[in-house]
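A protein chain is absent from this complex, but the other protein chains hold their places.
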Amino acid sequence: MSETADAHDAPTSTGIDHKKLIMWLFLASDCMFFGTLISTHLLYRKLYPSGFTDAEGHQRFIQNLFNIELTSFSTFILLMSSFLMALAVSAMHKGEIKSFRRNVLGVIFFGLIFLGCQVFEFTHFYHQGLTIQNSVLGSTFYVLTGTHGTHVAIGVLWLILMYFYSFTGKLGGHMGALDVEVAGLYWHFVDIVWIIIFTAVYLVEYLGPNGFWGTGLPAVTK
Amino acid sequence: MSSSPEAAPSQEFLIEETRRYHHFITLALWLAVVTGAEIVLIFLPIPMPVVLTILSLMSAGKFFAVILWFMHLIYDKRLLFWIFVAALMLTFATFSALLALFSVDVLDPKWIA
Amino acid sequence: MSHDSHHDPVACKTELAPERSDLGLIRPDRTTGWTDWLTTVDHKKIGILYGAFAMFYFLVGGVEALAIRTQLARPDNDFITARMYNQLFTMHGTTMIFLGVMPLSAAFFNFLVPLQIGARDVAFPRLNAFSLWTFVFGAFVLNASWLFEFAHLAGWLNSFDWHKALVYTDFAPANGWFSYAPLSGTFGQNGQALRFTGVGTDFWIIGIQVLGIASLAASFNFICTIINMRAKGMTMMRLPVFTWMTLITAILIILAFPAITVALIELMFDRAFGANFFNPSAGGQPVLWQHLFWIFGHPEVYILVLPAMGIVSEILPTFSGKALFGYPIIVFSGAVIGFLGFAVWSHHMFTTGLGPVPTAAFSLLTMAIAVPTGVKIFNWLGTIWGGRVRFTPPMVLSLGFIWMFMCGGFSGVMHSSAPADSQQQDSYFVIAHFHYVLLGGVLLGLMAGLYFWFPKIFGRMPNAPIAYLASGMVILGFNLAFGPMHYLGLAGMPRRTHTYHAGNGWETWNYVATIGAYILGAGVFLAFANLAWTAFKGKKCSSDPWGGRTLEWSLPSPVPEYNFAQAPIVATRDAYFEDRHGGKRIAYENDGGEAGVHMPSQSWMPLVASTGFLFAGFGMPMMAMGVPHAGWIVITGLGVLILGIWLWAVEGPGGYMLKTPAAAGSPAPAETVAH
Partner (left out) sequence: MFSRFFSRVGLLAAPFLALIMAGCSKADMTVRQSTLDPKGPVAKVQYDVFMDTVWLVVVLFILVGGLLVYAVIKFRARPGDEDAPRIEEGHGNPLVEIGLITASIGALVIIAIPTLSAIWYDDDVPAESVPTSKLSAWYPRLEGAKENYAKVVEEQVLEIDVIGKQWWFRFEYPQLGLTNDAKRSVPNEFVIPKGKAVRINLRSEDVIHSFWIPKLAGKVDLMPGRKNHMWIQGDEVGHYYGQCAEFCGDSHAYMLFRVEVVEPAEFAKWVQKQKTDAGEVVAGTKAEKGKALFAAKTCVMCHNISGHYGAGAFAPDLTHVASRKSLAGAWLDNRDPKAQLAKEQQTQNTESSVEVDKAVLKANLIKWIGSSGVATGADGKPTKDVKPGNRMHFYKMFNVAGLTETQQKFTADELDCLAEYLLTLK
């Protein structure tokens, strides 16, 4: 946005707006945050590759638990929401507030669908016997995807508030576009985190007859 | 410090934004296609290391595509790109090392069974 | 001045029209006493508040340390119980690191960075206030555990049903500042959540989490400020070294704290919801906690020490009358130390059975850190070399810093050798090592900074004889307390033990160490008392009593709220010194025009939002205690937090114009503003 910086804004030393810079710094920090969570999950997958034991004492493999159709659908939804967010930011830069509202509504809607899928997935897994308490897998899986879901929920809340704020007429001009862009950066980041989670947590489980992590040590029994 | 918030954007800027708009649509299509390919790939009878390499490349590709275009890094100052990539590299290095530090044979079987 | 600022015409404060926020509420005003301090967004006032809180907690942590030393003065002593001792060393470490050193460094960041880079405030003034109050409430939550502990010991809680139902009755944390799982975590399968410690750990978890948020918010702000708000001509390689170290510290914070944030979330899930991250009986690996903790914990060491290095790198040139030797190398080695800090975390875990290859790798990487650290010491030496050294109190403390830090660095090199470390790990040798770094290094550096910049902050000069006396007491007492600990550690005395038998040969030197600790405590108290007295009653001094080198000395003391009446344009490193003694003058541009300079409005919202953390932080341990309806306190807290941030967002940043002498037609700023 630096090339369109309004003349009356005090220039920053680098030409980057404060808000944009601080958001990127936050995202850099969040890399480490999700890096820690994802590696916790991968670590325990590496140590205990064979799934978990459900309440009846049955050995459960994670491939049988996962529902690749659902996850693919929600991944697709999240990618498309990212696309709409990019369009919303673009609209805002062009000053087309109505187009912005339309796109943001789309993002919010898709975000809610994603969250709905996640709620469904959690309930489904829970009924299949995977709980946060009965295995390390449950702990890492729910906390990792749940934390990501929380990020999505915060993003949805942010965008909803921004949507309503746009009706006050105060969301406009360069500063308004910047506010939207910063929210957009956050939303895209949540999206790219999911790109990694989708591959590292879901897809690799399907590789080979026993999954990528093989069948090393038996799962923790009760 | 006075301003007119609704100052009209310049003509070049509008053209640039429209060009980006088309980039975004193309990119969205590509993202969908790559995701579809990923899902197909995991069920194909190809050796695991190969699939894994392709999967990693695909998700890294998607990752950087979103960062560069949707998140405007390709249009923005280089500094932002390096801030983020530096953090990303540090994260990757740190947690690769962490994963390498653990192996199954250090586990005490008494606690596992 | 910043993008945070508003574009609508703003009220001119000289006309005293009450300013209204976008919500229609009257904004708080800087002219009203308490309200002013609670709502201030002025980086200087926030810095002073940080400093005051930090010095208070330094004394709290010091009292805890003295209780520990009193207990250890004699063998088989029972001055305090084992549990109280464990709580004391836990809170001593946590307090000193998170509530003493870090906020005192933050005080310097806040006060100095905008002045040194020629800015009028930080990039996000209200976020800065939010960081401050979040820190204050996080500290309060952490220390509230003592209130519960004492109430429990006094028997005041006995009549409550929830108290009778408690299995573990330790209310203050007793798991060390490292909180190794599973001692701090859970045990047992399928969420039975058997534990080894009580709610003290919950207080610790939530307290550190809140403090982490404060540190993160402040660091984002400072990186943004330093990168984006430099005066014209202030290139990165012209930044004062202290600002550089601030930048590196802030980068370390934003990259290191997420690891501990996640680890704390996982530990909290273990304790509160029966998850199994670190629960060994369900397959969790307690060693993972250690990894995550030290991925944060080792950079944290540099987060503590780099600001002090920055301070000393400002003081030495000033009192040697000579530019810093090897400025680019000092800056670069600071960055290398920060970067390598992420690559050595496992040297805290040499005894956990990593295997020979990782042990060797981390051993070598740790040794590598000695190189940039040594480079710094050589360059400080080079700065003194050929100079004219004036032994002012800050200089004496800085020289003490170099000595003590060097000793700490040397014992650090000894630790880097894993086989030698396997004998020293968790012994008093380690205590000696890191106190030489953290006390001999960081505390002396920070005290030097306090004596150096106090005349700038308050326009008053601390009493020099008392300063010399206090410095002497600190250095003597410190060496007396921690020097013998090298021997104690090598003689096999383990850390974190509340007592020891006679006959092990540790009696004499423990006694000496205790005497030293009291001298040290008295010295620190004397120094702080001297400073506190100076702030209110000290002798007034000129705006540049030391012959300073950087931009802040070009300003009157105390610094006016707008900092620079006109925006400076610098042409060189050490701009102010060059301005007076060299050929390169600082130019000024009248950026504010007739109306004066733009000032950010004060706000209640950062304080309101932070209060949410206070409620949530209190509520969570109370939930763990089983206090009825405590969950509502947590929900209230989160509600207040969200509401505060929302109101903060929609109230608008505001801002007003303040007439400066420059705007009123006076020429150059520094000389004209009388004090």
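Each chain carries a letter (A, B and C) given by its place in the written order, and its residues are counted from 1.
Criterion: contacts are C-beta pairs under 8 Å (C-beta built on N, C-alpha and C of every residue); 3 or more make two chains touch, one makes a residue touch a chain.
Quantities reported herein were computed from a predicted structural model and do not represent experimental measurements.
Student: Which chains here touch the chain that is missing from view?
Tutor: Counting the whole assembly, the omitted chain is in touch with B, C.
Student: Looking at the whole complex, which of C:23, C:236 or C:371 touches the chain that is not displayed?
Tutor: C:371
Student: Given that one chain is not shown, which residue among C:151, C:420, C:532 or C:630 touches it?
Tutor: Counting the whole complex, the residue in contact with the absent chain is C:420.
Student: For the full complex, which residue in C:466, C:491, C:630 or C:650 touches the chain that was left out?
Tutor: C:491
Student: Based on the whole complex, identify which of C:23, C:147, C:236 or C:360 touches the chain you can't see.
Tutor: Of the listed residues, the one touching the omitted chain is C:360.
Student: Quickly run down the residues of chain B that touch the omitted chain.
Tutor: Within chain B, the residues that touch the unshown chain are 105-108, 110-112.
Student: To test your reading of the contact rule: which positions on chain C touch the chain that is missing from view?
Tutor: Here the touching residues of chain C are 78, 81-83, 86, 167, 174-176, 180, 182-183, 187, 196-197, 280-281, 283-287, 320-329, 351-353, 355-356, 359-360, 363-364, 367-368, 370-371, 374-375, 377-379, 381-382, 384-391, 396, 399, 402-403, 406-407, 410-411, 413-414, 416-427, 468, 472, 476, 479-480, 483-484, 487, 490-501, 503-506, 508-509, 512, 573-574, 581-582.
The criterion applied here is as follows: only the chains that are shown with their structure count from here on.
Student: Can you check which chain pair, A-C or B-C, has more C-beta pairs in contact?
Tutor: Answer to which pair has more contacts is A-C.
Student: If you average the CA atoms of chain A and of chain B, how far apart do the two points sit, in angstrom?
Tutor: Taking the average C-alpha coordinate of chain A and of chain B, the gap between them is 12 Å.
Student: With chain centres taken as the means of their Cα atoms, state the distance from chain A to chain C in Å.
Tutor: Going by mean C-alpha positions, chain A sits 33 Å from chain C.
Student: So the centre of each chain is just the mean of its C-alpha atoms; given that, what is the distance between chain B and chain C in Å?
Tutor: Going by mean C-alpha positions, chain B sits 35 Å from chain C.
Student: Would you please write down the residue numbers of chain A that are in contact with two or more other chains?
Tutor: Each of 8, 14, 16, 21, 25, 28-29, 31-32, 35-36, 43, 47-48, 173, 175, 220 in chain A touches at least two other chains.
Student: Give the residues of chain C that touch two or more other chains, as numbers and ranges in rising order.
Tutor: 5, 7, 227, 255, 283, 285, 288, 295
Student: Which stretch or stretches of chain A touch chain B in the complex?
Tutor: Those residues of chain A that touch chain B are 1-4, 6, 8, 14-16, 20-21, 24-25, 27-29, 31-32, 35-36, 38-39, 42-43, 46-48, 68, 72, 75-76, 79-80, 82-83, 85-87, 89-90, 93-95, 172-176, 181, 184-185, 188-189, 191-192, 195-196, 198-200, 203-204, 206-208, 212, 216-218, 220-221.
Student: State the interface residues of chain B toward chain A in the complex, per the touch definition above.
Tutor: 1-10, 13-14, 17, 20-21, 24-25, 27-28, 31-32, 35, 38-39, 42-43, 48, 51-52, 55-56, 58-59, 62-63, 66-67, 69-72, 76-77, 79-80, 83-84, 86-88, 90-92, 94-95, 98-99, 102, 104, 107, 109, 112-113
Student: Quick check on the complex: what are the chain C residues that touch chain B?
Tutor: Interface residues on chain C, with respect to chain B: 5, 7-10, 227, 255, 280-281, 283, 285, 288, 291, 295, 342-343, 346, 353-355, 358, 598.
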